[in-house]
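Take a look at the structure below.
For this view, one protein chain was removed and the others were kept in their places.
So, subunit A:
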Amino acid sequence: MTLLAAEKLNKRFGGVVAAKDVSFALAAGEMLAIIGPNGAGKSTTFNMVGGQLAPSSGRVLLAGQDITGLPPRQVCKLGVGRTFQVAQTFLSMSVAGNVQMALIAHHGRTRDVVADAASLYRAEALALLAQVGMAEAADRPIGELAYGDVKRVELAIALAAAPKLLLMDEPTAGMAPRERAALMQLTANIAREKGIGVLFTEHDMDAVFAHADRILVLVRGEVIAEGSPESVRANPEVQRVYLGQSGHKAALRARRGTHG
């Protein structure tokens, strides 16, 4: 069934049209990548789904419910987890503390003035950290971790709210190539296992072609192609407008990666 549906989303900033009639659908357990050159409207589209931006017109439906223009905290409560292009974590807390905080928020206990925050939901937090392979680092300050590990913890934070949908804005930005592949593989495994839909934007074509079930190509705010990685890769207009020569090479490299 359709988990997320964007219907004719438009966003104008003054005279600039950042998104024009962008429509797409995403099923549970599916990974949908939004790609496009710089300024194509990827982040705008993304932020309209996540609640950071209100669309000028159009609707966003989550499992049939209209979430257009709701603030991020309410979008979260309805089952949308999110990671950011530059990881956003609670720097003064430990790794486990970060995930515990997300669990406290998920269980609606942020106004609790009696319980002890340090021990609340600790077991659940450790289980989530184990899923992303960060259980050993549970008691380290998050500021000490390598960036790739911070991204994994951020994924655990996003999963704490038991989301139906994960929004990941350039999940592998700023990471080393080997870490990128590992993070994307981890995300794909978790998403398929739990039936979570994943919407992500990405500059790294290897990551996109290796892990996306479907790809949405935006150029100047408009959808120019949508479909399986194979069909998008073969689409002559995508090759001409977006991939160009070097992108084509990346696509070939990705194909070798997946088949070999």
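In the analysis below, a contact is a pair of C-beta atoms (placed from the backbone, for glycine too) under 8 Å apart; a residue touches a chain by one contact, two chains touch by 3 or more; residues count from 1.
One rule holds for everything that comes next: contacts and distances are computed from a predicted model.
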item	value
Omitted chain, identified by the protein name its UniProt record gives, among "Xanthine dehydrogenase family protein subunit M", "Ferrous iron transport protein B", "Glycine cleavage system H protein" or "ABC transporter permease"	"ABC transporter permease"
Option from A:Ala27, A:Ala63, A:Ala105 or A:Ala182 whose C-beta touches the chain left out	A:Ala105
Of A:Thr89, A:Thr201 or A:Asn235, the one touching the omitted chain in the full complex	A:Thr89
Chain not shown: contacting residue from A:Leu4, A:Ala18 or A:Cys76	A:Cys76
Residues of subunit A (touch criterion as defined above) contacting the omitted chain	50, 71-74, 76-77, 81-82, 84, 86, 88-93, 97, 100-102, 104-106, 109-118, 120, 143, 157-158, 160-161
